[in-house]
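With one protein chain removed, the remaining protein chains of the complex are shown where they sit.
Order of writing sets the labels: A and B. Residues in every chain begin at 1.
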Amino acid sequence: MSASPSALARLKKVIAGFEETVAVTFLAAVTVLLVTQFATRYLLANPLVWTEEVSRYAFVWMIFMGSAYLASKNAHIVVTFISDLVSRSASKWIVRFAAAVVIVASVVTAWAGIEFLDQMSGLLSPATGISMAYIYAAPVVGFALITIHSLEYLITGSGVVDGGEVEPIV
Amino acid sequence: MSISILILLLLVLILLRVPVGFALLVPSLLYIVFDPQATFGIAIQQLMNGGNSFALLAIPMFVLLGNLANASGITDRMYDFASASLRGVRGGLAYVNVGTSVGFSLVSGAAISDAAAMGKIQVPQMVKRGYPAGFSLGLTGASSLIAPMVPPSIPAVVYAITAGVSVSSLFVAGIFPALVITLLFIAYVALKMRKLTTVQEGDEKGVGAKRLWILFLRTLPAVGAPVIVLGGILAGYFTPTEASAAGVVYVLVLGLIYRGLNPKALLGALRTSTATSASIMFIVVNAALFGWVLARERVPQELAESVLGLTENPFVFLILLNLVLLAIGAIIEPTSAILILVPVLAPLAPLFGLDPIHMGIVIIFNLMIGLLTPPIGLVLFTLSEVTGYPVKTVIRGAVPFYGIMLVALAAISFVPLMLGIG
Partner (left out) sequence: SGTSGSNEGDSADGDVRTLRLSHFMEPSHPIEACGMEALRNHLDGSTLQVETYPAAQLGGETESLEQVFSGNLDMSINGPSFIGVYYEPFNVLDAGYLFENAEALRDLSDSEAVLGVLEDAQEASGMKVFPGWYYGTRYITANTPVESPDDLKNLKLRTPDAPLYKTNITAMGGNPTPMALDELYLALQQGAVDAQENPFPTIKTMNLQEVQDHLSLTGHMVQALHISVGETVWESLTADEQTLLEEGIAAGAEAAYDCVVEQEESIRAEFEAGDDIEVHEIDVTEFRDAVRAELSEGQPFSELYRELIAAQEQ
């Protein structure tokens, strides 16, 4: 890595902050949409028909942006039976191995997903008529961001990130 | 690509500290690589659609409901009242844990929602009172399985539709088993409390009737949350997902009135809820992709057919059925398992003289136990996520409950058969 560690750390913090902001906004949006849905069903003669669909799509984006944010904190759910049993240096290698697996899988998924987005771009969602590419983009973007975050764990072998708001479950 | 190798790979990756979601993703990607008739596009499709479900929206809403209840001080008030009124009762909070799950089961159709809401609130309180963490986690997880046994129940609706039986009959049929499970848990708690000398109940010595009444009045508005959620569903104002959102709004308003909820606390609750929901759902979406692989290779059907081809005796059949379901429940999420298995299993019921409704209850409870069983136990992961305890602590805590649930499973499977109503 040619960039200085502090520059990298800053960049990472900016990306993670963006991911969290987007995910939290979508969760708030889901809540508002659900409330709107039952409110309009009782208050209006013709209830809104797009809230159900939009709330599902907001949820999908929340899942993948939230997953990227969790990756920035190394806070995805893991099982640590083995890595707790072995020595500290062996444990670092296990963390590096896991990070390598995550990176390969994320790169494949995100890269291959781009072609799928292209295929789906002509399809429109039933209620709102948005291109399905915008919805299928959620996992593609999510996995691309997970790749970026996971590089750090591959290099350092550290499974625990300090100072995060999310408690890592390790 | 041999399916047994893929399942082995899944287990190895989980043990090697690969996040559970990725441990499901990697074998699925390998399957796609080796299948000339599949492209990686299918991975994206299954990952997105794994989360694209209105019913699943209840999960983030119930997580948010729990966090807002904490942030607004509502949980504290309930806790004050519950601990004051249960002072001196050995195992009070443990009974409260089972009891609230029974209450919650009337509102929620999914075990994960119960585990998310109850785990967040009750486990820390129990640990504070000296209950072992494992016991608290195990009890919370096991009692969360009552939710899908009692109406409303998402798996029951899916089973009824798939098997072509009456939804309401299945609902009614779930009540007796739920009662059996509840009583077994209560009996276990009573037994366990003799050994748990570290537990301190009743530190509010000298709380008089007047103080209790004041605490009750302070708590009363908080009771409105479950009333809105439960009443809203039963009276027909909301679907379960909407009801959870209505509960969120109620708690929000209450929190503003209590002044316990400022914008900072509200944002904090939103952030925690986002992280928790994403963490659970990341496994759910990857499990959907892995489930697609298993369905495409007809794994559950072949497993079921080969095992069930062995006998004509209904008792042996039920034992085999239970073994198959426990194995499948340990690796597949219940709704997918029902959709894949029931078309194969339902036609077998009459051949063994079994009632398809009875078999539905057996199938649902088996798959619920799978939610608490490694490697893919979504309730285990949910509890770990909302409480911050490692997954292994949750699993250790769940171990004694496997025994109890197997007793309950035996009762649910064989008692109706012995009474001739199977």
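Definition applied: a contact is a pair of C-beta atoms (placed from the backbone, for glycine too) under 8 Å apart; a residue touches a chain by one contact, two chains touch by 3 or more.
As the structure is a prediction and not an experimental result, all values here were calculated from the model.
Participant: Among A:L27, A:V78, A:V101 or A:M120, which residue is in touch with the absent chain?
Facilitator: Reading the full complex, the residue touching the unseen chain is A:M120.
Participant: Can you tell me which of B:L15, B:L30 or B:A55 touches the chain that was removed from the display?
Facilitator: That would be B:A55, which touches the missing chain.
Participant: One chain isn't shown here. Among B:S28, B:Q45, B:S136 or B:S244, which residue touches it?
Facilitator: In the full complex, the listed residue that touches the missing chain is B:Q45.
Participant: Touching the left-out chain: which of B:R90, B:R218, B:R296 or B:K392?
Facilitator: Hidden-chain contact among the options goes to B:R296.
Participant: Touching the missing chain, which residues of chain B?
Facilitator: Residues touching the hidden chain, for chain B, are 1-4, 34-39, 41-42, 45-46, 49, 53-55, 152, 157-158, 160-162, 164-168, 233-240, 242, 292, 295-299, 302, 339-340, 342-343.
Participant: What residue numbers in chain A mark contact with the hidden partner chain?
Facilitator: Interface with the chain not displayed, on the chain A side: 41, 45-47, 49, 52-53, 116, 119-120, 122-124, 126-127.
Here is the rule we go by: only the chains that are shown with their structure count from here on.
Participant: In the complex of these two chains, what residues of chain B are touching chain A?
Facilitator: Result: residues 13-22, 25-26, 29, 39-41, 43-45, 47-48, 51-54, 56-57, 60-61, 64, 237-238, 241-242, 244-246, 248-249, 267, 270-271, 273-275, 277-279, 281-283, 285, 374-375, 381, 384-385, 388-392 of chain B touch chain A.
Participant: Going by the contact rule at the top, pick out the chain A residues touching chain B in the complex.
Facilitator: The contact residues of chain A facing chain B are 20, 23-24, 27-28, 30-31, 34-35, 37-38, 42, 52, 55-57, 59-60, 62-63, 65-67, 69-70, 75-84, 94-95, 97-98, 101-102, 105, 108-109, 112-113, 115-117, 119, 135-136, 138-140, 159, 165-167, 169-170.
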